[in-house]
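To start, I am sharing the structure in question, which I have written as structure tokens.
Just one protein chain is left out here, and the rest sit where they should.
A, B and C label the chains in the order they appear, each numbered from 1.
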Amino acid sequence: MPGFAATNNTVSGVAAQVDGVFLFITLVGLFFFVLTQGFLIYFALRYRRKKREEPAETPYITGSHWLETLWVVIPSLVVLAIFIYGYLVYRTIRTPPADAVEIQVTARQWLYQFTYPDGRTAVNEVRVEVGRPVKFLMKSADVIHGLYLPDFRVKMDILPGSYTYLWVQPEQVGKYEIYCTEYCGTGHSVMRAVMIVMNHEDYGRWVKQEEKPETLSLTKKGEKLTENSGCLACHSLDGTARVGPTLKGLFGKKVALADGKSVVADETYIRESILEPNAKLVQGFPPVMPTFQGVLKDEDITAIIAYIKTVK
Amino acid sequence: MSGTESHGGETPAQALATAKLGIWTFLATEVLLFGGLFTCYIVFRLKYPELFYTEHLKLNRPLGLVNTVVLITSSLTMALGIAAMKQGLRRRATACISLTILLACGFLGVKYVEWSEDFSHGLYPGTNLFFSLYFMMTGLHGIHVVAGICALCWVLVLARRGRFSPEYSTPVEITGLYWHFVDLVWIYLFPLLYLVG
Amino acid sequence: MPDDIAPSPPADRGYLTEKGFLSWACTLDHKRIGLLYLGTTLLFFLVGGVFALLLRMKLMYPGEELFSNKAYNVFFTLHGIMMIFLFIIPAIPSALGNFLIPLMIGARDVAFPRLNIFSYWIFLAGIIVILASLASPLDTGWTFYTPYSATTGAAVTVLSFGIFLVGMSSILTGLNFIVTIHRLRAPGLTWFRLPLFIWSMYATSIIQVLATPVVGITFLLLAAERIFGVGFFDPAKGGDPLLFQHFFWFYSHPVVYVMILPAMGIVSEILPVFARKPIFGYKGIAYSSLAIAFIGFLVWGHHMFVSGMSDVAGIIFSFLTFFVAVPTGVKVFNWIATLYRGSISLDAPMLYSLTFIFLFIIGGLTGPFLGALATNVHLHDTYFVVAHFHYTMMGGTVIGLFAGLHYWFPKMFGRMYSERRALTAWLLIFFGFNITFFSMFILGVQGMPRRWAEYPERFQPLHIASTAGSWFLALGTVLMFWNLFRSLFRGGPAQPDPWGSKTLEWRTGSPPPTHNFAEIPTVTEWPYGFGKKEKERE
Partner (left out) sequence: MLNTSSTKAYRTYILVWLALLVLTVVTWLVSYVHLGMLNVTVAMLIASMKALLVALFFMHLRYENRLLWAFAIIPLGFLTLIIGGTLADVLLRD
């Protein structure tokens, strides 16, 4: 944003336009700020009287029609201008180009699942091509969430029961953060994702690689999936408990369950924990883990389990 | 509601005007309290006209009609009671107020029958949006009827104790205005819920 | 301390003479009821302030340090609920309004004294119910958006009834004031001779009476949603979660003017007295209160621009939002014009009033950033909003309340406070406040979302600055209250009219007697007749 922001506004045309409105209002605001505060402070000092001093004689001024009309009319015109400018840019924000790539977003506590037009899915990470407009078609599986791309100056709430949309046309290669901006419970602040903007060649290469069978080792693939599926929002790898229990040293450990029983964390248990998180609840943790049924494929879970085995 | 206390060396007529302003302000808040429910009703009826049509047929129209007549009549007896009180006809006034209370209880009785019937058909708040609205609206109205009965009983006791005169009958008039308002709300609820769904 | 005045209690304790629990709990005296509200609401300001300090502590660190994210969510919810429902909404209207309205209009009490104490009891009952809901702490934010609030395990149902009660108390108070102002004005006190505080309280009362019932029904429906599953807000049942937001903001936007209008009224009283000048544009200020109250009802949708509401509604609401700025501007300009060629003494009440204007302008001028559609999309639910509303509520209303407390303290208790300590406190508050909250504007523009317990590390430096500011702010606040509190017992006696004011409350003892006036005064002119007319000066 103008002046003091950590982000720049060349990432998209819309961002630059929004910053234009921001700048305009800042200038208007600054004008009225200097005007009012200036007189306020000037008068307060200029006409000041010393403590315990008798008040000086003051004029009996009760108003002035033309002055008051002036400061009704001028602000009215100014705010009208702000409204119109804000509205014009808003129209751009709300009108996606017809050729935009449509990416479906399903939000749930506390992750985003992206579905590409060809059916591939990814969690908390979405890759797009530079220069190609993208339209996110969004709905929520539980409560209201938000999707906010601060660098692009756009955000939209994600509702259960109906679709909302948001579009961007990234002009710069890079990694951009996505934040959840509608309060959605305990994990609200860890509900983040990234949008990776790639150039044409890289994007093509990535699509190909995704289509080809995995060349990575099973544990490497598992590591990648654990990172990208949002597990780390709730589970640590270093032994601290976050929203959920740590994954460190989990495999083979005896886990105390909420119903007083206990269970050894083997492949079956971990698979079940991922597909039906509420079937066996770990003692001391709330039943908030989302199911990954339909999000992670069978072989993905196998890879994750293989990876969890290595986190010691 | 109970804002009938006035003071400050006013004449009874001034005190009455003050109390009236108070109760009308209170009724203004009531309009907006019910207003939330009416807004829900309009929104959902525009969204799901068929649901409202099919579901409203499940209500007991004759009982709704009876209740409308009962409530309108209770408004009449209330108005007559106030007029009588202003003439100093205490016996007639207390009779009218008692009748009003009786009719109000009758209204609640009929509501009780209706609701039990609904429950026995498995219709609850939460069954669908129409019945949620039906129960919330008639429920909130019912609470107002109960409050009205309490106020009327209090007025009746005061009347029996001879607290009122042609010059001073402020509590009776105030309660009357509240009671007519309760009637007014029903005048809209009846067609909205029973007749046009 | 040189400033300290020997503890010699005022000879006549006025309405404070009678002692004992019942003489307070069952009092019908509007002044005592006002003090009851004042004590209760200030208590919740302090408790809410302690929660704020906890929030700020946690936000020094980007990770899950100090306490859990869940606890953070509970703390900001409680901070919001206490500050809004238990402090700021009742603080000026119910406390100062109750104390001052009858005195200022030359009446012996409000129109319905019993209703008045009754609404205080309801308020207490509401508080108790709200506190009972702490058994299962709330984590919804003060906005209670469905479906989260309808499904969370926290005690939202209990809380709903608490809010309903508190709301009812607010309604009854507003009702009482409307009728009082209409019916009990002293002889000769025509509408255009009314003090501007009365005008602002009249406008406030209208909002309380017409908007609060809607929040009442909203919370009843929320409770019904949780108890019966009525489904109005539940998309699975065909309901609409945005309907809740409409209802909530239909109340909660106008209510920001319930907070700010009385503070504006206070400032309009103080400025002419300390500048020894008539208020500039009396009618403009009076009518703008009504205009703000009315336009305030038309703009609630500006909280919902990115909620999925229809674009047309968004455009309408954005358009209307801007027109609140016009009557507000009239007030600001008129206040500043009042200072012109005055003879200004910067005593504590005046200093706080000028600070109110200074900070409120910043808070107000950031409103158009949020009201403009394009920028709102970027700024919504970021710290920009948090900064905006703290500048208006803390910098505006609370500072206005402080101004009022210093101004009417001698009238309320018949004692003076230490001016020097009041100025030290002001210094700490002023700088602490700006450090705390100005950083938040920058954070917001950079994209820091609100209600976030953890955040990306790049935001940390500004958060640390903000937290450091909050400590100065807390220190100043505590010092200010300490100054007033100890003056309750040790302050020197106050004159009936220590500031040379002309409104009616100064025409009776300090503290006033139980029935306010020995004889009801007759009013012959407006209360701002300071200064000399040109022809008289010759």
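Please note the rule applied: contacts are C-beta pairs under 8 Å (C-beta built on N, C-alpha and C of every residue); 3 or more make two chains touch, one makes a residue touch a chain.
Note that this is a predicted model, so its numbers are computed, not measured.
Considering the whole complex, the hidden chain is in touch with B, C.
Shown as candidates are C:V214, C:V306, C:I336 or C:L504; the residue that touches the absent chain is C:V214.
Of the options C:G162, C:G308, C:G342 or C:G371, the residue whose C-beta touches the omitted chain is C:G308.
Although one chain is hidden here, its contacts on chain B can still be listed: residues 20-21, 24-25, 27-29, 31-32, 35-36, 38-39, 42-43, 46-47, 61, 65, 68-69, 72-73, 75-76, 78-80, 83, 86-87, 176-177, 180-181, 183-184, 187-188, 190-192, 194-196. Of the residues in chain C, those that touch the hidden partner chain are 182, 210, 214, 240, 242-243, 246-247, 250, 297-298, 300-301, 304, 308-313, 316-317.
To be clear about the criterion, only the chains that are shown with their structure count from here on.
Inter-chain spacing, taken between the CA centroids of chain B and chain C, is 35 Å.
Averaging Cα coordinates per chain places chain A and chain C 32 Å apart.
Chain centres here are Cα means. That of chain A falls 50 Å from that of chain B.
Residues of chain B in contact with at least two other chains: none. Residue positions of chain A touching 2 or more other chains: none.
Residue ranges of chain B in contact with chain C, taken from their complex: 2-8, 14, 17-18, 21-22, 25-26, 28-37, 39-40, 43-44, 47-48, 51, 124-126, 128-129, 132-133, 135-136, 140.
Of all residues in chain A, only 1, 4-7, 17-18, 21-22, 25-26, 28-29, 32-33, 36-37, 39-40, 43-44, 47-49, 51, 53, 55-64, 67-68, 71-72, 75-76, 79-80, 82-83, 85-90, 93-94, 142-144, 146, 148, 150-151, 153-157, 159-162, 164, 177, 179-190, 242-243 touch chain C in the complex they form. Taken in their complex, chain C has these residues touching chain A: 64, 69-70, 73, 139-141, 143, 145, 147-148, 151-152, 235-236, 241-242, 275-284, 306-308, 311, 314-315, 318-319, 322-323, 325-326, 329-330, 332-334, 336-337, 339-346, 354, 357-358, 361-362, 365-366, 368-369, 371-378, 380-382, 442, 445-447, 449-456, 458, 500, 528-534, 536-537.
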